[in-house]
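One protein chain is absent from this view; the other protein chains keep their places.
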Amino acid sequence: MTVAEEARPRLEPPTVLPAERVRKRRRRQDLAGYVFLLPWFGGVLLTFVPFCISLYLAFTDYDLLTPPKFTGLDNITQMLNDTKLHNSLVVTFTYTFVSVPLSLAAALGVAVMLNRGMRGLPLYRSIYYLPSLLGGSVAIVMLWRAIFGADGIVNHVLGLFGVEAGSWIQNPDTAMGVLISLQVWTFGSPMVIFLAALRQVPQELYEAAAVDGARKWRRFVSITMPMISPVIFFNLVLSLIGALQTFTQGFVMSNGTGGPAGSTMFYNLYLYQQGFTNFNMGYASAMAWLLLLIIAAFTGINFFAQKYWVHYES
Amino acid sequence: MTFTLKRTTAAGILTVMGATTLVGCGIGDKPGEAASGDESDGSIDVVWKGDADRAASIQEALDLFNESHPDVTITTDYQSGSEYMQKMSIRFASGDAPDLMRQERETLRDYSDRGTLLDLNEVSDVLDLSALSETVRDAGVVDGKQFGVPGGITSFSYAIRADILEKYGVEVPNMESWSWDDLLEVAAEVTEASGGEVWGTEIPVGEISNLGIWLRQHGEDLWDADGNPAFTAETVQAWFDMYLEAVEMGAQPAADELDQLGAAADQSTLGQGLVAINSIPTNSFAVFNDVSGGGLEMGYYPGESQAEQRGQQVIPSLYWSISASSADPTAAAEVLDFLINDPEGAAMIGSTHGQPANPDVSAAMADDLTPDDKVAFDEILDLSELDLAAPVPDPAGSASLRDELASIADQVKFGQITSAEGAEQFVEVAESTLGAS
Partner (left out) sequence: MATITERVTVRKPHPRRRAAGSFDEMHVKPWTRFARHLIVIAIGAIMMYPLLWLLAASFKPDADIFSSLSIWPSEWDFSHYTDAWTALEKPFQVFLLNSLLLAVLSIVGNLISCGMAAYAFSRLDFRGRKFMFALMLSTLMLPSQVLLVPQYVIFAQLGWLNTYLPLLVPTFLATNAFFIFLMVQFMRALPRELDDAARIDGCGSFGIFFRIIVPLCMPAFATTAIFTFIGSWNEFFGPLLYLTNQDLYTVPLALKQFMNTEGQSSWGQIFAMSVVSLAPVVGFFLAGQKYLINGIATTGLK
C-alpha cells in the first residue's frame, strides 16, 4: 500500500493546507490595501482628531484666550433660544432652496437646448462653465457688489429703460437676491454633467415614443427625466451640501456684517461672528456640529427618497 | 469577520481618543505656560492692522529703531481688514501670541479682562509714558493697570464741502455753534438747491461712535466706567427719530439710495461729492480734502454748544499692547517706547495713526506738516483743550454691540421696525452683551 502511494506522482505541491493558503493570501491583500491607504490613514488622524476636539468644544465655553470650561448642555439651550441663529437658518435655507433649484433648472434647460446638437457646442459649453470656476472667489463677489451697487451696471441698464432703482445690495429685501443671482450664474458646473448624461440616453427610446404618438414635452417628462434622474440626484445632493455651507459670498458682500438688517447673515457667517467677534468659540463649535447634523439629515432624506423618483438601470 | 471589524474599529477609536486627549491638553494653555512659540529667541513679533502704505511707514520706523538696537530682531505681520483680529485670536489660542500688537478700542478689554495682556506699569523702567497727558494715558487704563498705550489720538469731526455749498448758493453754517436743526435745514437746502444732484448730509445713525456723541450731549453715555450701559431708550429713540426726520425733510437720502463701497476717502459719498456734509475721522482731513479738491471745511459736531455737556471726545485711534506671555517684554517695551516717544520714529509713521500721543513729539512734527495735516492737528489740539468727557476703554463685548447697532439701525432705516422698537432692542442687547463676561 505504502509503496504504491509513494510511487504515485504527487499532484499537490504546496506544503500548507488550503485554508491557510487563503488566509495568507488575504493577509497579503490586506497588507497591500493598507499600504496604499497609509497616506489616507494619516489624513484620517489629521481630520478626525480635530473632529473629536471640536465635538468636545461644543459642550464648553471657550473664548480662545483662556482654557475651555465644560458647561454641558448650555450651548444647546442657548441655540434653542437664539433668534439670530434661527434667522440665520431662515436666510441659509431660503438661499439654498431658491438658488439650488433655480440653478439646476437653468443647468438642465440649457443642457437640453445644447443637446440638440449645434455648431460650436464646445465653445458654448466652455463659456457657460467658466463662471462656475470663478464664482467662489473674492474677486468675483466684489465684482457683484460693484455691479449691483447704486451706481452699478444693473442700474445703468435699468436707467436706459427709464427705471430708477436704489442700491440692490444695501436693501435688505434684495440683497439676498443678488447673492442668489451670483449662485445661478455658476450653473455651468451641473450643466456640463447634465449634458453628458443626456448624451447617454439611447435614441431608440425617443423613436419608439414618437412612433407611439408622444409629443415633445411628453417625451421629455417620461423618457429624459427618468433616464437622467440619477444625475439630477447627484447634482441635487452636492449642490444642497454646498449651498448650506455658504460663507465667502455672504462675508465679502456684506463686509462681514451679515448685510443690511441681517438679510445676508448666513449660518456660517453667524458662526464665524460668534467664534471670532464674540469670543464664543464653544458656541460656534456647537453651531458647526448642528450644521453637520442638518447636512447629514438632508442628505439622508435625499438618499431615502431616491427610491421614489430615481430610476437606475440595473 | 465581524470580530475583526469590531477590533479594528475599537483600536481606531482608542487611538483617536488618545490623540484627542494629547492635543486637547494643548488647547488653551495658560499664557506663560505655552509651548514652543514663546521661547525667547531674541526676536520680537510686531503686528498691526493697515494697508501696504501704513506698513511701509511703520517698517521704516522699526528699521530706524534697529539702528540703535541692533541686537533686537523684529518680525512683522499685518492684515488690512477684519481678519486681523481673527488671526490674532487664533494665535493667542494656540500660545503663539505676538509680542507687540495693535489693539482696537473695542477689543482691548476683551483681551485684558482675560489676562492676556501685560500691565505696562511692569515695564515702566523702559516704557516712559510721562510725557503723555493724563487723559490720554488713562485711556488705556483698566482698574489701575495700563493695558494699552494710545498709538495716536484723533476724534470725529463734521466736515462741509464748502465748494459744493458755494456752487449752489447755500450759506456755510457756523460750525462752532450750530445745532442739529441747523444741520438738517442747511442739508435740506442743499438738496433742493442742487435739484437732487447732491444730498445735504448723511446722518451716521448706525455708527456707534456717533451715537455716543449724541448720548453724551444728552447727559448720558454708551457705558460707564464699570462697563455697564449708561443710556436710556428715549435718547436712542430720539437719535433714530432725527434720522427719519432728516429723510423726510430731504436733508438725507433714503436708505438704499447711495452705496457705501468702502470707508476710504475716495470711495466715500463726501469725497465723491454725492453728499455735502458728513462726519469724518479728524486725522483723515488731509485725505478727504485731497479727494474733495480742496474745498473741505472741518469743525465741531452740531449741537455741541447747545448741549448740557459736549459730546465729542478725543479718543485713541488704536492701542499698542504687549502680550502677557511675551518671552521678552523688555525688548517689546523698548520698541514701544521708541514708537511713542522718539520724534524721528514718529515722523516716519506720520499721521497714519492720528496725532502722536506724546504732545512733545507731535509739537516737533508740527512744523513739517502739510497745511491740511496742520488743520487736523490744530483741530485735535483745540479739542484736547476743551472740557470733554475722558475716554475709557470700551468694555468687553462692545465689538458685538457695534454690529448690533448697525443691524438695528438698518431695520429702522428700512421701516422694518419703528424707532421706539429699535431703541428698546438696543437697550436689551446692550444689557446682555456689555459687562456680561
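We just call them A and B in the order they show up, numbering each chain from 1.
To be clear about the criterion, a residue touches a chain if its C-beta (ideal position, glycine included) is under 8 Å from a C-beta of that chain, and two chains touch if they have at least 3 such contacts.
Here the structure is a predicted model, which means the values were calculated and not measured.
In the full complex, which of A:N75, A:S99, A:S254 or A:N268 touches the chain missing from this view?
Of the candidates A:N75, A:S99, A:S254 or A:N268, A:N268 is in touch with the missing chain.
Given the contact definition stated above, which residue among A:P18, A:P39, A:G72 or A:G162 touches the chain not shown here?
Reading the full complex, the residue touching the unseen chain is A:P39.
So that we can see where the missing chain sits, which residues of subunit A does it touch?
26, 29-30, 32-34, 36-40, 42-44, 46-47, 49-51, 53-54, 57, 64, 110, 112-118, 122, 124-131, 133-134, 136-140, 142-144, 146-147, 149, 151-153, 156-157, 185, 188-189, 192-193, 195-201, 203, 206-207, 210, 216, 230-231, 234-235, 241, 245, 247-248, 268, 271-272, 275, 281, 284-285, 288-289, 291-292, 295-296, 299, 312-313
Please give every residue of subunit B in contact with the chain that is not shown.
Touch set of subunit B with respect to the missing chain: 1, 4-5, 8-9, 23, 26-27, 35-37, 45, 47, 50-56, 59, 75-77, 79-81, 83, 86-87, 90, 93-96, 261-267, 287, 291.
As a working rule, only the chains that are shown with their structure count from here on.
Rounded to a whole Å, what is the gap between the Cα centroids of subunit A and subunit B?
Here subunit A and subunit B have centroids separated by 39 Å.
Report the residues of subunit A in contact with subunit B in the complex, numbered from low to high.
Answer in residue numbers: 45, 48-50, 52-53, 56-57, 62-68, 145-146, 149-151, 166-173, 255-258, 260-262, 273, 276-279, 281.
Quick check on the complex: what are the subunit B residues that touch subunit A?
Within the complex, subunit B touches subunit A at residues 15-17, 19-20, 23-24, 27-30, 81-82, 85-86, 89-90, 92-93, 110-111, 114-116, 254-261, 397, 399-400, 403, 406-407, 410-411, 414, 416, 437.
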